[in-house]
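To start, I am sharing the structure in question, which I have written as C-alpha cells.
All protein chains of the complex are present and in place, except for one that has been dropped.
Note that the chains are named A and B in the order they appear, and that numbering of residues resets to 1 at the start of each chain.
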Amino acid sequence: MQKAGPAKTVPAAKGKRRPAGARSSVVLKLVMAVTGLLLVGFLYAHMIGNLKIFFGAETFDHYAHWLRSIGTPLLPNDWYLWIQRFVLTVAAIAHIAIATILARRARKARPVRYAHRPKVQASYAARTMRWGGVIILLFIVYHILDLTTGTLNPHGAPGQPYANVVADFAPSRWYVTLFYTLSIVSVGFHLRHGLWSSIRTLGQQTKKGERVARAVALVLSVVLVVGYLSVPFAVLTGLVD
Amino acid sequence: MDIQVRVWRQSGPQDKGQMVTYDVKDISPDASFLEMLDVLNEKLILDGDDPVAFDHDCREGICGMCGMMINGVAHGPERATTTCQLHMRHFKDGDVIDVEPWRAAAFPVIKDLVVNRGAFDGIIQSGGFITAPTGTAPDAHATPVPKPDADAAFEAATCIACGACVAACPNGSSMLFTAAKVAHLGLLPQGQPERDSRVVDMLDAQDAAGFGGCTNMGECAEVCPKGIPLNLIGRLNADYRKAVGKRR
Partner (left out) sequence: MNFWNEGEPVVDQAAPDGPIETRWDRRKFSAKLVNPANRRKLSVIVVGTGLAGGSAAATLAEAGYKVRSYCYQDTPRRAHSIAAQGGINAAKNYRNDGDSIYRLFYDTVKGGDFRARESNVYRLAQVSVNIIDQCVAQGVPFAREYGGLLDNRSFGGTQVSRTFYARGQTGQQLLLGAYQAMERQIGLGNIEMFARHEMLELVIVDGKARGIVVRDMVTGEITIDLADAVVLASGGYGNVFFLSTNAMGCNVTATWRAHRKGALFANPCYTQIHPTCIPESGTHQSKLTLMSESLRNDGRVWVPKRGDDKRAPGDVPEDDRDYYLERIYPSFGNLVPRDIASRAAKNVCDEGRGVGPGGLGVYLDFADAISRLGRDAVEAKYGNLFEMYQRITGEDPYEVPMRIYPAVHYTMGGLWVDYDLQSTIPGLFVVGEANFSDHGANRLGASALMQGLADGYFVLPHTLANYLASGPYEKITPDHEDVVAARTQVEERVQKLLSINGDRTVDSFHRELGHIMWEYCGMERTEEGLTKAIGLIRGLREEFWSRVKVPGTGEQLNQNLEKAGRVADFLELGELMCIDALHRAESAGGHFRAESQTPDGEALRHDDQFSYVGAWEFGGTGQAPTLHKENLDFEYVHPSTRSYK
C-alpha cells in the first residue's frame, strides 16, 4: 500500500475506552439518583417524626427515645441509629463526591463561556442544583451541631428534644429560623428537579410519564417544605411552646 | 433594515478571539440569517477585511452543517428552526445581534464560527450502527415492524447532528444526540442484537470525547431544530442500566 495521505482529522474514540460502566457519567448519575432517593426517604421519615411535635412534648420526646431502641432486642440500643447514620453519611458523601466529579466534568466540557448567555430556559430549580446542594450541606452540618449534638443549641439538653427545638426557634433567634427556612426551601428546589431527574436517570422514558414524574416531584417537594417549615413557624407563632 | 452584529472572530484554533461589531445596512427582511452574513462578507472582502467564516451547506435545514449561538440561543430565537432557515424578519431594525460559535471542549473552534464536530462521528463509530454488510440482508418484508415503533424510530432518526444540543447544554453534554441514535436503532427489531453493546460503547465514547454528563435540564430539547424529544434520554438511561446489569 502506498500511503502518503494526510493526517486523519476525524478523531476516533477508540483507544481511550474504559471498561464498561466504570466512571461512566451515566453510572455516576445512577448512583446519584439512588443515593438521592435514599436521602429523600430519610427526609420524609424525619419529617413525619418532626410533625409529632404538634402532639406535645411528651409524645415528641418519647418518639425521640424510641428511635434509639429501633431494632432491639435483636440489636443493642442505639445500634440501628448508628447503622442508619452510617448509611446516610455514606450516601451523602457519595452524592456530593459524584456531584463534584460531574460538575467538574461539565466545567471541563465548556472551557470557554458564552459572551451572551441568557438565563437557561430550564426551571430555576434545575439551574440551582449545585449551589442549592452546597447550602444544604452547610445546613446539615449546622443542624447536626444544633439538634443532634446540641453543641450550638441554646438549650442543648440531651434527651429533651422538644425543649431544644422550642429554644432554637424562639422569636429572638429569628436568624436561625430564617436560615432554617432558606435551607428547607433550598431542599425543596433541590428535590423538585432532583426527584424528577433521578426518575429520568433510572429510566423513565415516556412523554406521559415525564409529566407524571414532574408533577410527583413538585408535590413531594412542596409537601416536604410545608411539613418541615410548619415546626419552626409553629414555635415562632407560639403554637408550640 | 439596518442592524449591528457582534460576531466572534478567532483567526485560528490558537487565537484567543474576541467579539467584533459590524454594521450591516439595508438587509431585506426576507433574507435568511446566513444570507445576511453573506452580505456582510461581500462588504468585508471588498473592504480588504477577512470575511467571517461559518459552516453552512444545504441551507434548507437538513444537512446539519450550520449552527451558531444567536443572542445566546442555539440556532436563534425561532423554535425548531436551523440557523439557515431563520429569516431576518424575526429581527427589528436597529437590533444588535450577538453571534458566537458552539462552545464545548469536544467542539474546538477552527476559525470564527466554525467548530470541529468530529466527536459526533466518534460516537457513531463506537456503535451507532446496525451491522449489516452489503449483500447479507433478508427480504425487506421478512421482519414486519409495528408502525408505532417504526414511526418512533423515524422521529429519533431525524437528528441532523448539528450540535445545538451540546451548545445549549449547561454541562456541554451530547446526551440527546446519543440518545436519539440509541433510540432509533433500539426501537427496530434489526437493532436488537447489538442493543446492549451499542448503548454502553456509545456512552463510553461520549465520555471519552470530553462531553459533560446530563443533568436533565432539558435545554437540548428546547433548541433542537428537529424536535428530538427529551424523553429519549430516559430510554437511553434505561437501556444502559439493563445493559450494564447484564454484563455483571
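To be clear about the criterion, a contact is a pair of C-beta atoms (placed from the backbone, for glycine too) under 8 Å apart; a residue touches a chain by one contact, two chains touch by 3 or more.
Just so it is clear, the model here is predicted, and its values are computed rather than measured.
Chemist: Contact with the hidden chain only, please: which chain B residues?
Modeler: 11-12, 27-32, 34-36, 38-39, 42, 44-46, 48-51, 53, 55-65, 78, 81, 85, 87, 89, 110-111, 114, 116-118, 120-121, 124-126, 128-141, 143-147, 150-151, 153-154, 157-158, 160-161, 184-185, 188, 190-191
The rule is short, and it goes like this: only the chains that are shown with their structure count from here on.
Chemist: In angstrom, rounded to a whole number, how far apart do the mean CA points of chain A and chain B lie?
Modeler: 34
Chemist: Please give the residue numbers of chain A that touch chain B in the complex, ascending.
Modeler: 9-14, 16-18, 20-21, 23-30, 102, 105-106, 108-118, 120-122, 126-127, 129, 193, 196-197, 200-207, 209-210
Chemist: With touch defined as at the start, can you tell me which chain B residues reach chain A in the complex?
Modeler: Residues 6, 8, 19, 69, 71-73, 98, 100, 103-106, 116, 118-119, 121-123, 125-126, 168, 170-173, 200-201, 203-219, 222, 229-241, 243-244, 247.
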